[in-house]
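Below is one structure, written out as structure tokens, with a few remarks after it.
Removed: one protein chain of the complex. Kept in place: all other protein chains.
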Amino acid sequence: MKTKVAIIMGSKSDLPVMSEAEKLLRQFGVKPELRVLSAHRTPLATINYACLAQQRGLQVIIAGAGGAAHLAGVIAAHTILPVIGVPMETHALKGIDSLFSTVQMPAGVPVAAMAIGASGAKNAAILAVQILALEDKKLQQKLRAYKKKLAAAIKGKK
Amino acid sequence: MKTKVAIIMGSKSDLPVMSEAEKLLRQFGVKPELRVLSAHRTPLATINYACLAQQRGLQVIIAGAGGAAHLAGVIAAHTILPVIGVPMETHALKGIDSLFSTVQMPAGVPVAAMAIGASGAKNAAILAVQILALEDKKLQQKLRAYKKKLAAAIKGKK
Amino acid sequence: MKTKVAIIMGSKSDLPVMSEAEKLLRQFGVKPELRVLSAHRTPLATINYACLAQQRGLQVIIAGAGGAAHLAGVIAAHTILPVIGVPMETHALKGIDSLFSTVQMPAGVPVAAMAIGASGAKNAAILAVQILALEDKKLQQKLRAYKKKLAAAIKGKK
Amino acid sequence: MKTKVAIIMGSKSDLPVMSEAEKLLRQFGVKPELRVLSAHRTPLATINYACLAQQRGLQVIIAGAGGAAHLAGVIAAHTILPVIGVPMETHALKGIDSLFSTVQMPAGVPVAAMAIGASGAKNAAILAVQILALEDKKLQQKLRAYKKKLAAAIKGKK
Amino acid sequence: MKTKVAIIMGSKSDLPVMSEAEKLLRQFGVKPELRVLSAHRTPLATINYACLAQQRGLQVIIAGAGGAAHLAGVIAAHTILPVIGVPMETHALKGIDSLFSTVQMPAGVPVAAMAIGASGAKNAAILAVQILALEDKKLQQKLRAYKKKLAAAIKGKK
Amino acid sequence: MKTKVAIIMGSKSDLPVMSEAEKLLRQFGVKPELRVLSAHRTPLATINYACLAQQRGLQVIIAGAGGAAHLAGVIAAHTILPVIGVPMETHALKGIDSLFSTVQMPAGVPVAAMAIGASGAKNAAILAVQILALEDKKLQQKLRAYKKKLAAAIKGKK
Amino acid sequence: MKTKVAIIMGSKSDLPVMSEAEKLLRQFGVKPELRVLSAHRTPLATINYACLAQQRGLQVIIAGAGGAAHLAGVIAAHTILPVIGVPMETHALKGIDSLFSTVQMPAGVPVAAMAIGASGAKNAAILAVQILALEDKKLQQKLRAYKKKLAAAIKGKK
Partner (left out) sequence: MKTKVAIIMGSKSDLPVMSEAEKLLRQFGVKPELRVLSAHRTPLATINYACLAQQRGLQVIIAGAGGAAHLAGVIAAHTILPVIGVPMETHALKGIDSLFSTVQMPAGVPVAAMAIGASGAKNAAILAVQILALEDKKLQQKLRAYKKKLAAAIKGKK
């Protein structure tokens, strides 16, 4: 089966957070490919990846980066696939720099921004599944089951 | 042809901004339905709308709201469709309140946050088209043409 | 005696903070009920709870949540009881996201926002007691005694 | 009939905003008293007012102030009545200074913070009515009718 | 010799920071009095202290408080002595709440705001000495010596 | 009579705001000298001014500047006189840049920061008078009268 | 004479601000080339421009952009020339988004960030001249003269 979701991160140090997205995708039976690609340090490889993504059969690209977080935006500039941005938490500014760099995209080139950090990485996975599920009834069922599990986890609490 | 995209807004005063999304969708030949629904003032109608959205054939829901902007999040809680949130600019806090209320969703219930204000509304439309285009080659062509038009508009400048 | 105050929290992980509200209420002889209910993960249970709160005899609802903290606002949308919101401290944004999501409610649907974190949880309890005390002279005396104790604690210091 | 709600403001220039609270209270048949009292410029009059508020029969005090907005907090220090704080929008910091000065109260002395500006003033009125309504079935009916009117206003839109 | 400088703090937990001010004053041979007085928890004692400060011979009051930090402002409202405010670092908002509550005083009632935390406490002491030194040549010499020591400490470095 | 208070500003464009300080000083019978001196554009003149200030008989220096507002800090580095900083409101960051540059001074070199803008300029004047008043009973009386006038202005209101 | 400085901007609407840089460069006898190039809308043209900049003889690139302002960073990723970033003021977030996106670059790929808006554009020009002046004695003289003119302009004031 073709890989439909990519998880890109700007630095290997983002892996612990971004692997939350991977884990969740795998729970839904979606196997992503992971790449470390930097908008600033490997710009041509990043652009190359973005340009070829659609014809390689990818459907959604998740990109996590921190600070002046240009990764998701650069990828979005080079593809017509939906791009989901995960702002990494940063040391000094706590990810507010990553968030603004990810979400404040100019008209014409959207990035779907998630919450800062691990919650955002998880939600990037869910959003990717929601997009794939539009044409996949089984994923729809899994999403409904997941929503029930979320609720059950809460109800079981306390 | 079925309506696949909904544009929801928390107050009629959001219409000038959110109609930017409508206009852009129509440029792509996608005819959205517009609703004014408030997470706080018409909560049951909002939930009802969200719960029925998928079976009514909708595929993407765009929700714009300001301040303690719960609209996108409330809709996301009640559907498995992708939900795109547009944070409205607000008077005192300039939309940073809307942005945080939209983007900082807990793990499990994603909202795809766009930029604050009109750029965000436009990008919500593009992202919706990108999602629909995954199964629609004509929309893919239109998106590629749109990217070229964006570039041409820049190049024509100066 | 009827339960008049509810303490709701969006996640079981909020319990250590929200139990500060419980402890303080019990010091005043007010026995609250505690529930874990999420605006995003158990939305229908939350709404149901809010809709029935008044006829069950509740008088004040305290709701603590973090991030895109919609819990207090969602409850306020479904009840005419006073709702007190406690913004939880969050990892990246330190609770400023929770505060804005809680306090910036649109006209018509108030939430009484407290300070971020444990001080806010404690003050939610005091405010609930102040409201109940309007029709309860004993609680008034206890509040006056509590104010004296606060002062004495300070004076005893140093 | 006794005056049960007071609207205090730190400066006469706050009147246009705070009169929104007055108007809304009057819609509910609640006649407030208005006072201009400053925590910094008329501190003794402010304290005196706060100390006597309860025995004069007041039940809720709404206080609006801007900048280093100490008014609500100072009043709360001198009464056991519920105090609702409305952070005024300010010129340079847009009311974020007023919000932090109002909401970040220390444990033991709560202020119920509303949104910045006019929405906050309106919601202060609603919250005051919600508190009075706990012992007043007519006000409960009016609050329910008000919620319906809010919804109808939205539905009538667009 | 009369006590000319007071160091007031809103909570005993502020002592480790505020004692930095005390230590530095003592280095200059100025013996301050320390008090724990809270604008919210011992308001009358605070006001009483402020009202009597001048006639007791005090010349400068240093006040440290955190969160909705009203202490310096309340004291300034009740005295014509110069009041120096030290914003305490707070847990969630890191003292930005304390800073805004201290510095954004309305026209007519100044508070001399220092940096957040320990640097601010130290500088409050130096500013107090600078004020006393206006009529005290020995303190002037000590201040000049202190400036030299600061420089020497830097130069000796590295 | 000797000039005891100086009002320095970083740019002539700050004059409308800083002249509020001048006007208020003159109300108290204190005649300040005004200078336009820039920490960045006339650094040597600024330092020269600061170094000679005390021997020229000045007792308090008020410095207003915006953006990376180094003026007050640079003056404080070169004098042992009390220096009061007024953060100017700026176009983009609204004076929060000026405030942080003014107030966050390192230990050893205090600047007494006032509120952003015109209120801060006025309060700089009052603080200067409070300092001079420590050795001037007439100024003390004027300060007490001023406090009464502030209160009367409020009371006369509404 | 070869063009040594480029002024790039992300949108033609940035021209009024960025032309401040052009004007100042021309005052120093440095004739820049201006281009409208967008990191998101004409990404390949932007990269192409950056890659060829050095061999075309350029020595400094000034890049102005707003919001998720990736332009300077993208250029810096593709050249070893010094890149100066000018954060444009934006509507909602006032340029703080542009500033964070410009300045918070990851280690290895510097962008020299200037102040938000027109002051930043002017300073980008001065910094470019300072860099060129390292090998150009005439420019050094002009810079010294410019510094004198700045001072004279201040001194002539008031």
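Chains: A, B, C, D, E, F and G, in written order; residue numbering restarts at 1 for each.
As a convention for this text, a contact is a pair of C-beta atoms (placed from the backbone, for glycine too) under 8 Å apart; a residue touches a chain by one contact, two chains touch by 3 or more.
As the structure is a computational prediction, the values presented were derived from the model and not from experiment.
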Displayed chains in contact with the omitted chain are A, E, F, G
Full-complex contact with the absent chain, from G:L25, G:I47 or G:M105
G:M105
If I consider the whole complex, including the chain that's not displayed, which of F:M9, F:V60 or F:V74 touches that chain?
F:V74
Footprint of the hidden chain on subunit G, which residues?
54, 59, 80-82, 84, 99, 103-116, 118-119, 122-124, 126-127, 130-131, 133-135, 140, 143-144, 146-147, 150
Interface with the unshown chain - residue positions in subunit F:
10-11, 38-41, 43-44, 47, 66-70, 73-74, 76-78, 90, 93, 96-97, 100-106, 108-109, 111
Note that subunit E touches the chain not displayed via residues 89, 94-96, 115-117, 119, 147, 150-151, 153-155, 157-158
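Please note the rule applied: only the chains that are shown with their structure count from here on.
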On the document's contact criterion, could you list the chains that touch subunit C and likewise touch subunit G?
A, B
Cα-superposition angle relating the copies subunit G and subunit B, to nearest 5°:
90
Just how far, in Å, is the C-alpha centre of subunit G from the one of subunit A?
33
Return the residues of subunit D touching two or more other chains; collapse runs of consecutive numbers into ranges.
11, 38, 41, 67-68, 93-94, 96, 103-106, 108-109, 111, 115-116, 119, 147, 150
Chains touch one another in the pairs A-B, A-C, A-G, B-C, B-D, B-G, C-D, C-E, D-E, D-F, E-F, F-G
